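Note that this complex is displayed minus one protein chain, with the remaining chains in position.
First chain written, first letter: the chains are A and B, and each begins at residue 1.
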Amino acid sequence: MMTAANIPLLVAVPLAGAFLCALLARKSHPIADTLGTLTVAVVLALSIVAVFSPAASHAVGGWPAPMGILLVMDGLAAFMLVTVSVVAFLVMIYALSYMNAYTGRWQFHTLFLLMLAGMNGVVITGDLFNLFVFLEVASIASYALVAFGTGKHELEAAFKYAIMGSLGSLLLLLGIAFLYGYTGTLNMAHMARMLGELGQAPITVTALVLLLSGFALKAAIVPFHSWLPDAHPSAPAPISAMLSGVLIKSLGVYTIARLVFNVFGITPELSNLLLVLGAISMGVGVILALRQWDMKRLLAYHSVSQVGYIILGLGLGTPLGILGGLFHLFNHSIFKSLLFLNSGALEQATGTRNLKEMGGLSKRMPTTSWTTLSASMSISGVPPFSGFWSKLIIVMACVEQGQWFYASWAILVSILTLASFLKVTKFAFLGRLRKRFEHVREVPVAMRFGMAVLALLCILGGLMLVPAAKEMLLDPAVRVLDHGVITLGEVVNL
Amino acid sequence: MAIHSDEGGMTLVVKTVTRLTVGLIFLYGVYIVLNGHLSPGGGFAGGVIIALSFMNLVLAFGGKKAVEIVKKNAVTAMESIGAILFLGIALLGFTEGGFFRSFLSQGETFKLISGGTIPLSNIAICIKVGAGLFGIFLTLMVLMGSERKEK
Partner (left out) sequence: MIHAWLPYVLCALLFSVGVYAVLSKKNLIKIIMGIIIAEYAVNLFLILLCWRKDGEAPILHPGAVGQVMVDPLPQALVLTSIVIGLATTAFLVAIAMRLHDRYGTYDITRIRELRG
């Protein structure tokens, strides 16, 4: 059982792993690998225990809220933790074999564990400035991971990502400063109460706009998305999977949801804003993805589009909409990271990312082939894969609210996504095998294991809507967001 | 004024003055760290000053001589040790009942030995920040040195 005192372990364990890796693992690869995998496994175990435990909160250092920092483990936090840890564990197993092509293994593991610690910290904290600090920890670790190969394109992409990310963080800090000056507190629950008492003022609107801009930049929502198509393709494949699969959601979408639902309270204007942003992201992402021939760049643009789906679902504000948005968040983490791992496998086997140069690889690479197929069917919303169920719930929630335009837009974007992934399947896997690919071999066991488990989760993901499973994982998260503004007394009564 | 790691550093005047003052700068940094719970300063500020004293050595005596005094591996090891020390202090709080709780007595106010675990945390942060900043400086110097060699 996860008692309240054990909540900080979710951040302390990956931090300890990262520092030990930096100290002990410089000389030999196996020590770094073991340390990394062990730490991520422990975090996964702690997250699964957290799902089965009742909600708890922990005041760090014994200082009571609202003076001290409060770490809160409620339904939404447990849901995000499980998503992050499952993807991190499978990506780590994949990376054990993929990173043989790079030097400096200990640096990879240190930065990966720091990023994981940052993401966990963002999810479990209840204090606004603590959220900013952990967000920065995760962001800086991800800037360094994008530049990991130190080739030309990696460095250029990392520079662009770092500059835009820093500007986004500055906007966030400004917003937090405005809110602190107005309400006098940094604890999110206490701030919610003070905002209720002090009422709306131009300063809260300014702060909300600044905070939304900063978090939207981290989540790659249009118009703040332009760093993503450069940064995600240039990173090594396991890092692209982590970035696109969990980082943009844990740092961007989760924080927007927390802020809009639990601190400010959703209003019709905010709901409309999120709906419009989500719809624009969906459209821009999929249209720009249609003309891409570089596989990873295509996947990056699809990330922008699918995050638009999640924001659309969350922006509806109803329990069904929130359920659709959160379920799509989980599904997207699974199938987008799987797609990036597949592109890494293809790149390792054939040496190219350009779809026009591949062809007929399904004969030589069967595992990669069926896992890519399941992920593509899932992202396009083909039944019975997991993506179909979450998109169905989002469309149903739109229709329930009478938003016919958004429902039809969601279906149209889904059809365009299907077209894009049929292109990927045709050009990469079907067709004639080129002469120079006659001797490609399937990727090693570690990579195949990671991809296969993720693909199984894609296929079986729809089972999460079975009432027994739904009650355990998704419903508590939906209840937290649907509760609206949470003040200090009710932080753990959900 | 440029850092050529194959030359001897700066002029004789700079070297003599540095020899006299660098120890004082280091001591000042240590003072700021140890009094972190009583007056402004603390771990980060003291760590930066200690790192500056090492950088002063490197700038005045040139890269080669400075490497004899402090090796790069030692610097990065100290950084990790500082971080692990800080995390260890936080985890030791578990014996007292929670993460980050103080397991030392509070002591009398305004004395040097007071404030629970805050002085220990200050020392750990000082080691980490000092070593980290100096490590960044050495890395950038190495980058610049290798760039110069290519030209």
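Criterion: contacts are C-beta pairs under 8 Å (C-beta built on N, C-alpha and C of every residue); 3 or more make two chains touch, one makes a residue touch a chain.
The shown structure was predicted, so the numbers you read here are calculated from the model rather than taken from an experiment.
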{"item": "Chains in view touching the one left out", "value": "A, B"}
{"item": "Touching the absent chain when the full complex is considered, from A:Glu136, A:Glu347 or A:Asp475", "value": "A:Glu136"}
{"item": "Chain not shown: contacting residue from A:Thr125, A:Gln292, A:Ser386 or A:Ser414", "value": "A:Gln292"}
{"item": "Option from A:Thr150, A:Asn272 or A:Asn354 whose C-beta touches the chain left out", "value": "A:Thr150"}
{"item": "Omitted-chain contact residue, chosen from A:Ala101, A:Ala177, A:Ala201 or A:Leu290", "value": "A:Ala177"}
{"item": "Residue among A:Ala162, A:Leu212 or A:Ile393 that touches the chain left out of view", "value": "A:Ala162"}
{"item": "Residues from chain B at the interface with the omitted partner, ascending", "value": "39-40, 44, 109-110, 129, 133, 136, 139-140, 143-144, 147, 150"}
{"item": "Contact set of chain A toward the excluded chain (per top definition)", "value": "129, 133, 136, 140, 143-144, 147, 150-153, 155-159, 162-163, 166-167, 169-170, 173-174, 177, 180-181, 186, 230, 234, 291-292, 297"}
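Rule of thumb we're sticking to: only the chains that are shown with their structure count from here on.
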{"item": "Inter-centroid spacing, chain B versus chain A (mean Cα positions, whole Å)", "value": "36"}
{"item": "Chain B - residues contacting chain A, complex", "value": "76-77, 79-81, 83-84, 87, 90-91, 93-94, 97-102"}
{"item": "List of chain A residues in touch with chain B within their complex", "value": "5, 8-9, 12, 15-16, 19-20, 22-23, 58, 60-62"}
